[in-house]
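Removed from the display is one protein chain of the complex; every other protein chain stays in position.
Take a look at subunit A:
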């Protein structure tokens, strides 16, 4: 049986068409785009096409608003570090408690080493940002507000246009980590107030290690990586031509499949989610149900632990993920679910299923077929599970 891959928020398969687009750039068209000879010129043309493809997916007004980077993490780092330098006299950052570590670790480091002041805005039980707190945190000292477009664990979408406008009222820049949003939902940056946006190739069936930072025309950017004049001096280093071409091809395909992603894929997700909740008691869907990515389902199964679920799923040929402490090597459960105050009884047993256009009805059927058995098997072993009657057993640990 073919494996069922439902971990597309972690990474996606590179589309076969993307691979074919990239291959010539390893072989015949291996030139350096900066060279004067024919080898370089051909590559230059390929890069220009790729840039326009990505520009079209983002709805960016100018193609030079795109700066290629080594991925989502580099884009995030570039945006925040640049803002602290260009926004003279401002050393505060407003962000959320549910950002990706690409933002949170950087912020923690900036607090420690650069005396930056970081405001972490919380979310409610559905994962929605506390807009009031966000508004209050913005001020004359705010250099940049950075709020993700969509959360990687729950798919919850944030109102980035409103947030950008509020940031501008305070004279601050606005950046969004759109790594999970780009390619999955329609994005139109023309006429947008968003100053900077991060994206990553491998989340939209493109290659790993290539990403981009959109920088709205007129917004000053301090490069993170200095050296040659590539990317108009905004990101040094010989262009990753195969990667850039791959990202362009992936962007074009994503645009083509946008409709599919938001109809068929969404339906698959919904069917899985509803099927799980119907078949399995004490299973809760987390995140903002009405307003989230079409491909992401995060379901928490009470009284059992996520890694154990994933191991059994994996044995059944199904790949998913969890924010569970045990799988990440960290000892705490997902910071996103904790920020949402998902109770511990459920937070440890949260499983994320993330779809892509490659998934089918059969995939959903497979999961629905094996999941009830897996959950029952683990609950049988759990000291907290007392049959369908629910109520916790008289488990009285020494130090609860």
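Quick note on the criterion: a residue touches a chain if its C-beta (ideal position, glycine included) is under 8 Å from a C-beta of that chain, and two chains touch if they have at least 3 such contacts; residues count from 1.
By our rule, contacts and distances are computed from a predicted model.
Enquirer: One chain of this complex is not shown here; going by its UniProt record, which of these names is it: "Nitrogen fixation protein NifU", "L-lactate dehydrogenase complex protein LldG", "Acetone carboxylase, alpha subunit" or "(2Fe-2S)-binding protein"?
Expert: Matching "Nitrogen fixation protein NifU", "L-lactate dehydrogenase complex protein LldG", "Acetone carboxylase, alpha subunit" or "(2Fe-2S)-binding protein" to the record, the invisible chain is "Nitrogen fixation protein NifU".
Enquirer: Among A:304, A:318 or A:371, choose the residue that contacts the chain missing from this document, as touch is defined above.
Expert: Result: among the candidates, A:304 touches the missing chain.
Enquirer: Which listed residue, A:124, A:332 or A:369, touches the chain dropped from view?
Expert: Candidates A:124, A:332 or A:369; residue touching the omitted chain: A:332.
Enquirer: Write down which of A:32, A:86, A:255 or A:382 is the residue touching the left-out chain.
Expert: A:382
Enquirer: In the whole complex, what residues of subunit A lie against the chain that is missing from view?
Expert: Subunit A touches the missing chain through residues 97, 108, 111-112, 115, 117, 120, 122, 303-308, 310-312, 314-315, 324-327, 329-333, 335, 338-339, 341, 344-345, 348, 380-384, 395-400.
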